[in-house]
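A single protein chain has been omitted from the complex, and every remaining protein chain is retained in its original position.
What follows is chain A.
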Amino acid sequence: MTGFIGDWHALAILFVAGVIPNQIWRMLGLWFGGGIDENSELLVWVRAVATAILAGIIAQIVVQPPGALASVPDWLRYSAVAAGFVAFLLARKSIFAGVIVGEVVVIAGKYWLG
């Protein structure tokens, strides 16, 4: 069972760094939800920052890839994202089409490079 949980210290860190900072916003939304206009200027800014942070995370995985993804050359990872995006647009914003094409490019490209 120790293998499944790993060490408890890591679990405690998960709560401090992941669970609490995340849940706080949901509970604030539950508490103060009534009085806020979803289209207010403050929420437009909040949504823009949140979207940009999400974009930063996406960029981080592609630019500084973890684990096995690091064995794929830079240009191939960028090409996969670009090809996926073109497919996404051509298929009238289909997430599925974008993911499939991106995956095909990365896997076929890496296979071909050896």
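Here, contacts are C-beta pairs under 8 Å (C-beta built on N, C-alpha and C of every residue); 3 or more make two chains touch, one makes a residue touch a chain; residues count from 1.
What we mean here is this: contacts and distances are computed from a predicted model.
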Checklist entry - If you look up the hidden chain in UniProt, what protein name do you find among "Cell elongation-specific peptidoglycan biosynthesis regulator RodA", "AzlC family ABC transporter permease", "S-adenosyl methyltransferase" or "FAD-dependent oxidoreductase"? => result "AzlC family ABC transporter permease"
Checklist entry - Residue-wise, where is chain A in contact with the chain that is not depicted? => result 3-7, 10-11, 13-33, 36, 38, 41, 43-69, 71-72, 77, 80-81, 84-85, 88, 93, 95-96, 98-99, 102-103, 106-107, 110-111
